[in-house]
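Yeah, one chain of the complex is gone here, protein chain that is, but the others are all in their spots.
What follows is chain A.
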Amino acid sequence: MSTYYFVIVGHNDNPIFEKEFSTVNKEQRKEDHRHLSQFIAHAALDLVDEHKWKTANMQLKSIDRFNQWFVSAFITASQIRFIIVHDNKNDEGIKNFFHEIYDTYIKHSMNAFYKIDTPIKSPMFEKKSEIFGRKYLLS
């Protein structure tokens, strides 16, 4: 019983890719949850932006929390922010997930037809994130 809300946030605080991973059945999940996660992720951006200049690491472990939710983040070299809002500790899994997604994101951003900061609408990207999510987050 754990949920993960993963989002890639562009330079203008705009989400460019969103995905939820959960062990809970889809029917049981509430729409409200996703909204709250979005709000939490957005609120965490302040801390992410503060921390990113204070550390050499790309990954920022549990930099913020609200009630039972933790926020972990990953900053790419181009200052794109990966945020995961999660309700249980899984540092190692999150780290692996971030790195795999980073890899995929870089490949995707190399696409000449993709404009930075615009929503990612690639089915391949979707599929890969799904795979990594299941592999590192939900397992």
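Keep this in mind: contacts are C-beta pairs under 8 Å (C-beta built on N, C-alpha and C of every residue); 3 or more make two chains touch, one makes a residue touch a chain; residues count from 1.
Going forward, contacts and distances are computed from a predicted model.
Name of the non-displayed chain as stated in its UniProt record, restricted to "Gpi transamidase component gpi16", "TBC1 domain family member 9 like protein", "Phosphatidylinositol glycan anchor biosynthesis class u protein" or "GH10853": "GH10853". The chain not shown here touches chain A at positions 9, 12-15, 35, 38-40, 42-47, 50-51, 54, 64-66.
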